[in-house]
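What you see is the complex with one protein chain gone and the rest in place.
On to chain A.
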Amino acid sequence: MKQNQKKAWLFLAPILILVTVFSIWPIIRAFIMSFKGGPIINMQYNGLANYQYIFSDPDFWHAIANTAIYAFVTVPVALIISIALAWFVFSKIKHKTFFETMFFMPYVTSTIAIGIVFRYILNGKYGLLDYLLRAIHLPAPDWLDDPSMSIISLIMFGVWASLAFNIVILMGALRNIDPNYYVLADMYGASEMEKFWRITLPQLVPTITFLLTVNLIGAFKIYTQVYALFNGAAGQANSAMTAVFYIYNKFQVVNTPGVAMAATVVLFFIILLATFIQRKITKKVNS
């Protein structure tokens, strides 16, 4: 056993070195930098000043609030839609592979490219969505340029963008369910709904838990979607400012790396806490 362990370290070394250099060290570094002030080439310790700054910065709170709203709405909504679509395709559609490929397309397409298409769809003057809304005499808001609509547009974009990955993973999970479960359920006379709630959904729980965790972490780190949808800005009047956008802004634009790192550390703990709570809840639900 002991001999094996020594050798194991050797095999693990490449990945351990990579993870240390590119993941663990940056985390430690960010943590240290969050207690320093000044430009990146000459940073000096300034204690908790960075934290005092962000906690009293309304922009920071706005960014955190936006991020939380985005994450807690997008993730469940996207997941429910994904489950419904995956189940529908799996149980009712004949040419599954074709639909699966279609659903997976958005995942392999660049977010920036999708963002450009969405900008056309959501445009207040010539957008497709507003055209349709007007056609059925519904109010047609300016999705992109009205600050009060920014987060809603971002959520729509986020839900759509996360369907691809979710559906493909869920289809895989559905395929792994023993078809005999349904054969027997049919023989017992179970209805479609009974089969879904009592066999399919419980069988999907591990997958759903996984997707919930991955989606939630991803949602808290949202940046590209904002960048793509609002053409490099955080929406009109920073109305769609998210946590990572705030960090990027403080680091690259305003040139206060210490403040950016303090915000990073706070975001890190928020994600940690959110994931922890989510795991606790799913564990309780499972048992």
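Note that in this section a contact is a pair of C-beta atoms (placed from the backbone, for glycine too) under 8 Å apart; a residue touches a chain by one contact, two chains touch by 3 or more; residues count from 1.
Heads up, the rule we're going with is that contacts and distances are computed from a predicted model.
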item: Undisplayed chain, where the name is taken from the UniProt record, one of "Electron transfer flavoprotein beta subunit/FixA family protein", "Glycerol-3-phosphate ABC transporter ATP-binding protein", "Stage 0 sporulation protein A homolog" or "Phosphonate C-P lyase system protein PhnG"; value: "Glycerol-3-phosphate ABC transporter ATP-binding protein"
item: Among A:Phe31, A:Phe72, A:Tyr181 or A:Tyr223, residue touching the chain not depicted; value: A:Tyr181
item: Listed residues A:Gln52, A:Ser191, A:Asn231 or A:Asn255, member touching the removed chain; value: A:Ser191
item: Footprint left on chain A by the chain that the document does not show; value: 178, 180-181, 183-191, 194, 198-199, 202-203, 205
